[in-house]
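Apart from one protein chain that is not included, each protein chain of the complex appears where it belongs.
Chain IDs A and B follow the sequence of writing; residue 1 opens each chain.
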Amino acid sequence: MKSITHDNLLKLLAGLADEGKIVYAPVRKGQKVFFAPVQNMQPVVFDYIQTTESPKLVLFPRYEPLISFEYQGKEVKVDDPSAAAPAERVLFGSRPCDAMALKRLAEFFDRDIPDALIAGRQKALTVISMSCIKADADCFCTSTGSSPGDICGSDILLTPVENNGYAAEILTGKGASIADRCSSLFSEIPEIRKEQYLAKVEKAFSHEEVRKKLSHAFDHDIWNGASLRCIGCGACAFVCPMCSCFDIQEEGTAKKGSRVRCWDSCGFSLFTLHTSGHNPRHNQSERWRQRVMHKFSYQPEAAELTGCVGCGRCSRACPSDMNLKEQLQDIAANVETV
Amino acid sequence: MQALHQKVKELLESGKVQVVIGYGEGSGGKSRPVFIRSAADAAKLVWDDRCHQNLAVYINKPEIKKMGKAAIVAHPAAVRTIVQMIAEHQLSSGAIIVLAVENDTLEELTDNSSLEVYAQSHPVLFPPFVVKEIEDIAALSAAERFEFWQNELEKCFKCYACRAACPLCYCERCIVECNQPQWVSVPSHAQGNFEWHMNRAMHLAGRCVSCGSCTIACPAGIPIGLLTIEASRIARTEFGFEPGISCDASSAMSSFRNEDKETFIQ
Partner (left out) sequence: MENTFEPKIVAYVCNWCTYAGADLTGTSRIKYAANVRIVRFPCTGRIDYNLLLKALALGADGIIVSGCHPNDCHYTSGNFHARRRWIVFKQMMEYMGYDMRRVKFSWVSAAEGAKWADIVNTTVREIRELGPAQRIQNEEFRMMNSEG
């Protein structure tokens, strides 16, 4: 198998940026770690368990115009961004759970009416992930179908091994094209057992079991107690790599403007407010239920897509310590199977 | 803590209150909000230096109101918040029993005047992470401050956790959700974020009690409370207006004095 040294890895990334690809990598801003486009690799950090903001923004940005118009004299120029070829992007430093999330997110947006913008970005995206050699108590990837060394969704997966180097699994054609072009930066090593290097994440619950239980739990009183301390702030949804709620807004003046898609959250009280004034999800408990159900019941039932990869970001971000893992363990233990 | 457990036990046993809003053990060594409804659970309450969140945000949550009369564990900033909520008619006098805690002391406050006396005699100590930032910013030049806020606000993805965590951001429909006119651009680009935070600061001028809850809540790690704290500082210096110490104070921004200073007006 292939391996790469730390220095060569930085060279590889810098080379990709020089080729004109947009390289997203984890950088520290204040106390938190974000994915941001980098030109030189000096600010890239490696010592995080999980980034604060997820890499979903490479597919599904915080906001983006869906269509724009501008008056040029008497003519109206209309711009459809999905008609343009998406920029070639490289995502570096995603965790295996993130890579899986991006794959699922793309599948989600491809259902029913395929979303051309997101599909285009995914096609032009190469994912170079980093296995986890450390995890914390909020991680629960092994309960949602991923694991610290899972290859799903990555084009190249690096696993830190001895001597400041990484074992490199070249997993797809996209990955191979990079590895081939830059073959001098890699060396060949005998096959290793990467498990010995990986973090241990105990399975906390089974998502299949949770799914079964949730299908009868709509009216269960577990939601009331569980959501009491949730303040409906939306932090969880905004850091989640799989939350896909968005809002469509109109921006601009009479002469120039856009229709913009912006991140939103089903946890907000106005998310489902009807024009009539009626709100089908009146209480936070109903909104919390929606968040859990959508991820662990509705989406799996409709498309075999679990809407959570167990990255734990929501638990780390929650100001009220809702802790999704604990809540799911609670559901697994205390909701009856009918 | 013993005294707190005892007090809560009494309150629940005597039926004086049906629920106590307080802090409990959370995950990974954190504290978390808990809602104690039976005397047997009173010992689940904790009070120590992990307990920064301003629990007053839960007072008007419909699910909790439905439980009956409440008592709340409140640090000095939360006591001020409650006074401010009464002044703003968000809470009627005597509607809640306040268990004011600071270090090892516990006081039960049940009426407006005891709340006011407590608030006035307990200056709000900014959480340490806020104090440092306030000093850092004070040392910057205007251009550096512009740079500082551009960099900070660039991280904001408009989750509105700062708003949700603030007990004084209670509007059912926030200005960001109004679109006729659309004062605040919804996307989280630089302009939209600037408008959002300027509006939040203006709306909390003379109202923000400097509890720091919004800063703690921000998942992006933006010291966002600095803006509202500054807005309140301005109201304090310019109009002598201190939020959260009087239950029948008028609002700083909807009142005026003829002698308000106007040195910059030509």
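Observations on the structure shown:
One rule holds for everything that comes next: contacts are C-beta pairs under 8 Å (C-beta built on N, C-alpha and C of every residue); 3 or more make two chains touch, one makes a residue touch a chain.
Predicted model, so just to flag it, every value in this text is computed and none were measured.
Residue B:A205 is the one among B:L106, B:A205 or B:I245 that touches the chain not shown.
Across the interface with the omitted chain, subunit B contributes residues 137, 140, 142-150, 154, 157, 183-184, 187-191, 194-195, 198-199, 201-202, 205, 227, 230-231, 234-235, 238-239, 252-258, 260-262, 264-266.
Definition applied: only the chains that are shown with their structure count from here on.
Of all the residues in subunit A, the ones that touch subunit B in their complex are 29-32, 34, 52-53, 62-63, 136-138, 224, 227-229, 231-235, 237-239, 247, 249, 251, 260, 262-263, 265, 268-270, 283-285, 315, 317, 319-321, 323, 326.
Note for the complex: subunit B touches subunit A at residues 26-28, 30-35, 53, 57-58, 61-64, 151-152, 155, 157-161, 163-165, 172-173, 177, 185-189, 213, 216-222.
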